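Submitted below is the structure of interest, expressed as structure tokens.
Complex shown without one protein chain; remaining protein chains in place.
Note that the chains take the letters A, B and C in the order they are written out, and that residue 1 is the start of every chain.
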Amino acid sequence: MLLVLTTGGTIDKVYFDASSEYEIGEPTVPTVFREAGVTLEWRLEPLLRKDSLEMTDADRAEIRRACAEAAEERILITHGTDTMSLTAEALAGLPNKTIMLTGALAPARFRVTDAIFNLGLALGAVQSLPPGVYLAMNGTIFPAGKVRKNREAGRFEAV
Amino acid sequence: MLLVLTTGGTIDKVYFDASSEYEIGEPTVPTVFREAGVTLEWRLEPLLRKDSLEMTDADRAEIRRACAEAAEERILITHGTDTMSLTAEALAGLPNKTIMLTGALAPARFRVTDAIFNLGLALGAVQSLPPGVYLAMNGTIFPAGKVRKNREAGRFEAV
Amino acid sequence: MLLVLTTGGTIDKVYFDASSEYEIGEPTVPTVFREAGVTLEWRLEPLLRKDSLEMTDADRAEIRRACAEAAEERILITHGTDTMSLTAEALAGLPNKTIMLTGALAPARFRVTDAIFNLGLALGAVQSLPPGVYLAMNGTIFPAGKVRKNREAGRFEAV
Partner (left out) sequence: MLLVLTTGGTIDKVYFDASSEYEIGEPTVPTVFREAGVTLEWRLEPLLRKDSLEMTDADRAEIRRACAEAAEERILITHGTDTMSLTAEALAGLPNKTIMLTGALAPARFRVTDAIFNLGLALGAVQSLPPGVYLAMNGTIFPAGKVRKNREAGRFEAV
């Protein structure tokens, strides 16, 4: 079984006309999984709705705790891209857990987006890799601690 | 590096108004990879444009040959879903190759489709698994020989 | 109030994986109108599900009868594009009726399509024009009898 933790980020952003604001809305993972015909057993635990630039150490501790306490050994985390690699590093050392972080540079609700593909990318990898922490972005699976987001270029790169 | 072989199937179907016909068109993988910001190095080899119900042993031999002769150790194959498991079984025993077959129940050109997600699913898994042949459908990675398509239910299941 | 008559055509085509066939499905107008926030009062009367190349005189007589018997003075008809102009000509001479035919070269269910735009085009025009019969295609409102589909070029032209 798979646990999906949602923490916010661009992937779940939606436009609210009433406020003329662009905010993080309901997790889009359930809709994406349904439209993709995912039959794997999985559970959703919505934790946060934060832009990752606003994540705090307390937030990261909460995410770590949710991973540690989960019965599941496979965990997919959706997260804003700006500090995804920091959160990944904060999740090191949890035994028997394959943890995969992903997110998107464009919201899942957009017509042209990387969100759908990235969720598939993350799901394919999280069920295939041994325990550890990884990022799934730009079609690539990166081990945590060896990747950073190149903000100018708008992509993730190995370091 | 990754080799992508395209063989047809619903994933690449497109509607041609001039003929009032719904046929297999240009491979959609390049567009999907581009929109998803895939930075992994990869190469496209379009082999066939067939409905998988029309695949022959000669076709499967051609696919096997393309896998064997490729320099790449990671190979992603897009294929019609109806006989995907048969083709997977025909690719057994190629040393040092991680081969991932995927396809879709709805064309990539549809607004609601599993195609985009499945391509991500396959890409995440093909770079994560040891040599062997696998199918990526319905959010699940199946080893070849242990899966069949349940046509009534419209999904793949382990056997 | 507006009456919407659906008769088939590419606009409503959907892919059925179980049959590997591409067929005319449920009318897409209700979904399109809902997503567009249409608040105008309207009623749906699904008449046929035909490729317009297969329309007969009896079919056209049925469409004419539905228009004549409707209480509504504004009627929007979705129709296959191949013989849309023939059906339009068969609807001439119904007093106090503004009748607008439209359809699409790509299904409404496609990610890239003219279907959504054409339904808006037709709706904007049908509430704005005096009685008569018209076609709404390629961003243009054509009076019936003065338009034909250029099949090679895939567009409608005034004649």
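Just so it is clear, a contact is a pair of C-beta atoms (placed from the backbone, for glycine too) under 8 Å apart; a residue touches a chain by one contact, two chains touch by 3 or more.
Everything numeric in this text was worked out from a predicted model, so none of it was measured.
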- Kindly name the visible chains that come into contact with the excluded chain. A, C
- Task: Can you work out which residue in C:Leu47, C:Ala125 or C:Ala144 touches the chain that's missing from view?
- Result: C:Ala125
- Candidates C:Asp12, C:Asp59, C:Asp82 or C:Asp114 - the one touching the absent chain: C:Asp114
- Query: Can you list where chain C touches the absent chain?
  - Reply: 32-33, 35-40, 105, 112-114, 116-129, 136-141, 154-157
- Go through chain A and note every residue touching the omitted chain. 10, 13, 15, 17-18, 20, 22, 51, 53, 81-82, 105-107, 109-113, 151-152, 154
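Note that in this section only the chains that are shown with their structure count from here on.
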- Can the chain contact pattern be summarised as a line, a ring, a star, a complete graph, or none of these (other)? line
- Using only protein Cα atoms, the chain sitting most centrally is B
- Message: So, comparing C-alpha centroids, which chain is the farthest one from chain B?
- Response: C
- Note on the structure: Busiest interface, counting C-beta pairs, is A-B
- Between chain B and chain A, distance of the C-alpha-averaged centres to the nearest whole Å: 25
- Express in whole angstrom the distance between the two chain centres, defined as the mean CA positions of chain A and chain C. 44
- Task: Go ahead and note the Å separation of the Cα centroids belonging to chain B and chain C.
- Result: 37
- Residues of chain C whose C-beta touches two or more other chains: 111
